[in-house]
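This is the structure, below, for whatever I ask next.
Removed from the display is one protein chain of the complex; every other protein chain stays in position.
Order as written gives the chain letters A and B; numbering starts at 1 within each chain.
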Amino acid sequence: MVAVQYYLLLSAAIFCIGLFGILTRRNALFFLMSVELMLNAANINLVAFSFQYGNLTGQVFSLFITALAAAEVAVGIGIVLVLYRNFGDVDVTKATTLRW
Amino acid sequence: MVAIPYEAIAFGVFALITVASSFGVVLVEDVWHASLLLGVALLSVAIHYLMLRAEFIAVMQVLVYVGGVLILITFAVMLVRQAPDDPDEPEVA
Partner (left out) sequence: MTTRPRLKLGSHLVPGLVALALFVVLAAVFLTASFENAQGFGGAPITASIGYAMFDLAGGEVPSDGFLIAFEIIDLVLIAALAAAVMLARRESDGKLVGVESIRTDGGRSADSAADYAGSADDADADADTDTGVSSKEGAISADEKVGEAN
């Protein structure tokens, strides 16, 4: 059986990759994908600890996180499409209407 | 006879696939390739769930993420992406 530390390391690696993606990319679609990666890292953590302690709370919570991620992506896609219609681009640094 | 640690080998292989495709998602230039690599990463995360005895979570991962989220992202990529005029010129991303 693989020890839980290795799953935690895997989850930390995926989370940091997603964080790196959010910090470096300017395309809104890359933002959405990086957020998906980070949510998956959180899910791996929850499921690994669920197995570690023989308790199902983590698995049920990861199901809820999956549902919230799906809703977040649905709203995010809508926002990306409106951004594209308004600014002709999905570069998040070009949406500066509320900034002066 | 030495017992072969199949589970550790499987974990190593799929952890490598997951981390490599996640790096691909954030480093690749074209957003379409990034969404394909995101599909690879999500499927290999589902395999990690299977190894953690979370079969239902794995099935839900494949159904919701790969079947729903990835399809939505693919539609957004198709609706939003501008084809680069010159293939040698890097696309703004």
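Convention: a residue touches a chain if its C-beta (ideal position, glycine included) is under 8 Å from a C-beta of that chain, and two chains touch if they have at least 3 such contacts.
Just so it is clear, the structure is predicted and the values come from calculations on it, not from any experiment.
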Residue ranges of subunit B at the interface with the undisplayed chain: 24, 27-30, 33, 37, 53-56, 83, 87, 90, 93
Missing-chain contacts mapped onto subunit A: 1, 3-5, 8-9, 12-13, 15-17, 19-20, 23-24, 51-57, 59-61, 63-64, 67-68, 71-72, 74-75, 77-79, 81-82, 85-86, 97
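Everything below uses one rule, namely that only the chains that are shown with their structure count from here on.
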Subunit A-subunit B separation of Cα centroids, rounded to whole Å: 12
Residues of subunit A that touch subunit B when the two form their complex: 1-2, 6-7, 10, 13-14, 17-18, 20-21, 24-27, 29-30, 32-34, 36-37, 40, 43-44, 47-48, 50-51, 59, 62-63, 66-67, 69-70, 73-74, 77, 80-81, 84, 89-91
Contacting residues of subunit B [partner subunit A, same complex]: 7-8, 11, 15, 18-19, 22-23, 25-26, 31, 34-35, 38, 41-42, 45, 48-49, 51-54, 56-57, 60-61, 64-65, 68-69, 72-73, 75-77, 79-80, 92-93
